[in-house]
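Of the protein chains in this complex, all but one are displayed in their positions.
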Amino acid sequence: MSAPLSLGPARPVPLSAVNPVAQLTAVVVVTVVLLICGDLVTPLVVLAAELALLPAAGLTRPADIARRTWPLLLSAAGITWVNVAFGSLDGAAAWQSGATWGVRVIALALPGVLLVASTDPVRLADALTLHWRVSTRFGYGALAALRLVPLLATEWESIRLARRARGVDAGRNPVAGARLLAGTAFTLLVGALRRATRLATAMDARGFDSGVARSNARGSVLRPLDGWFVAGAVLLCAAAVTASVLTGAWHPVFS
Amino acid sequence: MRDVDLAVLPGERVLLTGASGAGKSTLLRALGGLLEPESGDVAGELTVDGDAPDRRRQRVGMVFQDPDSQLVMTRAGDDVAFGLENTGTPPELIWPAVDTALDAVGFTLGRDRATAALSGGQKQRLVLAGALAPRPGLLLLDEPTAQLDPEGTALVRAAVVRAVADRSATLVVVDHDVEAWLPLVDRVVELLPGGGAAEHPAGWRPAPLRLPARHPHPPGEQLLAAVGAGYTHRGSDRPALAPTDVVLRAGRTLAVTGPNGTGKSTLALLLAGLRAPTVGEVVPGAALTAGLRHPDRPPARWRAGELARRIGTVFQQPEHQFLTGRVRDELSLGPLRSGAGAAEAHAAAEELLDRLGLAPLADANPFTLSGGQQRRLSVATALATRPRVLVLDEPTFGQDRETWAELVALLAEQQDDERALCLVTHDAAVVSALADDVLTLGRPVGVG
Partner (left out) sequence: MAAQAVRPSDAAPATPRWRTVDIVVTAVLGVAFGVVFWAWSLLSSAVAPAFAAFPPGQAVLYGVWLLAAVVIPLIVRKPGAALFGELIGATVEALLGSHFGSLVILYGLLQGAAAELGFALFRYKRFGWLQALLAAAFAGVAAAVLDFVNYYPDWTGGWKTTYLLLVVASTVAVAGVGGMALTRALAASGALSSFASGRTRV
């Protein structure tokens, strides 16, 4: 449970060399193109390229890949099936339509998986505030909150310990178990709010909202590699659409 | 806090003391410009450099009482740099300043250490480094050494004194350990519980600590033991606690001391049956397992009700312990859950409230109590179920002389009642007042 909650790589992977804003730009390009096209060929080509990038994001072992992608595979299967069974088409056409939507969903979701597997949230906030001029107050405010994601798992553990130390458990009764779970989740939320309030006070105490222009200790540089990465994404999409048109599959969604 | 008149001159060093709950932390927040005008009733006027304090925030370095919720970033170095970035310091000056600050407080785990994987004292050092690094003009410290080992305490005091040495910075520090700060400050101001403040004349000394009468016991039967018990966090390559042997006997008190980060709190959680050791085992004695459905199981596998009746636990951070929205409910929760009747639970709660000076706060929310009050409440919750074994992590931090003496007396009574106590503490006075045996854990784990 806590494993997929850990954001960012433990140590840099090859893809970490690409600046987060370049990665984000590439994600936007790919997403927009995939949203427009409704055929099977385009997402297949894009998907192949994304799979080729998995090792660069440190995802080489099948177990690691499965850990990050199982939710997505599960849902893609569900969506394919719903479209096959309840679409307005029949037979082979229905299957092709279903497969299109399933592959499209995976192709749309994988960039996010690659991004999170290769990008440290701190670098992302640095890049967003420095290159895209995102407000530092909102950028780092959100970052401080994002840090709480793995902490939520720790917090859950400490609430569980506290309950146990105080004699509160559900035993084998499933109803009591469900109530305890709901109670723990509410306690977690209340705890997160308290923590957030105090964290905000502590940030203010350290001059966060003092109106002085903020500097950045880590910096964030854009290098030729980042340009090539975005260009690569654009080329990939162009190639995918070309392949789709040449094979006669091209079929934009809004047509 | 009411009717306080206080003028602090630039470059002055002031020690602020006063009973637990007198409003010291509140006053410090007000000085830092961090009280929300909308979150309470405000009377009177407060200025810093002749201006409203919230306009002067970037000149202020502040350390709150609770180190747990002050860390902003994921890595230690980034966290210290955060304050410097906020003042617009050029990047090339930031990292040297960060390293200097980390050295000054004795934080040796490196800039890349994850802030989520630190012991209580390590967090406190990091928070201090973050406050010192931007060289603030006004330094506001709320019990900055409450969770530090003696070596760290001396180091931090020296660092603070250095930061204000040239009188370009003003210092207001809140601490109950008056003696240690006396040679280092110009003035001592005491906040009075009823409102107002008194200034102590030069040469003033606090009244000596009141120690409880001791009735040393011969070692009683063995209640709980750790045999080569150690613990390693998942994903960590170094053990948080090296294999350790501990024996807790009825009527005896074992004090566990040692530098920050040596695994004291980890040991406490193992003994409390809240975590299972990754090596070795925790073995309950026959007197403790009597009446259990599965007496051969280790405490980590007991049912919660069975555990709470046998082993009482006080966590290092009091807030981790609170489960209800009212002080009174907090105290009766444990007894009710471990099978006591409502009347009995209520009576036990009232007595503890009275003894620990929490009776006026019986209907307050535990999370709005002052640091010292929270500590006393968390100790009281552990005592409420009348367990045979008590595992207490830093039970006396943040207490004034009165409440300290009352807490220590209460613990001494537990010992007279043939209970076994395990005290994790940095407080030498507690050790000399209560401990029969002392276990000192080794050098900090992960430090060269």
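Think of it as A and B in the order they're written, each chain with its own count starting at 1.
By our rule, a contact is a pair of C-beta atoms (placed from the backbone, for glycine too) under 8 Å apart; a residue touches a chain by one contact, two chains touch by 3 or more.
Note that the coordinates shown come from a computational prediction; the quantities given were computed from them, not determined experimentally.
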Which residue of A:L110, A:A127, A:A162 or A:V241 touches the chain not shown here: A:L110
Contact residue for the chain not shown (choose from A:A17, A:A48, A:A176 or A:V190): A:V190
Absent-chain contact - pick from A:V21, A:A57, A:V103 or A:A200: A:A200
Where the missing chain touches chain B, by residue: 36, 38-39, 41, 325, 365, 367-368
For chain A, the residues touching the chain missing from this view: 4-5, 7, 27, 31, 35, 38, 68-72, 74-79, 81-83, 85-89, 97, 101, 105-106, 108-113, 115-116, 137-138, 141-142, 144-146, 148-149, 152, 186, 188-190, 192-197, 199-201, 203-204, 208-209, 253
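Note that only the chains that are shown with their structure count from here on.
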Geometric centre distance via CA averages, chain B-chain A, whole Å: 38
Chain A residues touching chain B - in the complex, by the definition given at the top: 121-122, 140, 143-144, 147, 150-151, 154, 158-159, 161-169, 171, 187, 194-195, 198-199, 201-210, 212-219
Residues of chain B defined as touching chain A within the complex: 29, 32, 34, 57-58, 60-62, 64, 66, 69-70, 72-75, 78, 81-91, 94-95, 98, 116, 130-131, 134, 269, 272, 274-275, 303-305, 307-309, 312-313, 315, 320-323, 333-334, 337-338, 367, 381-382, 385
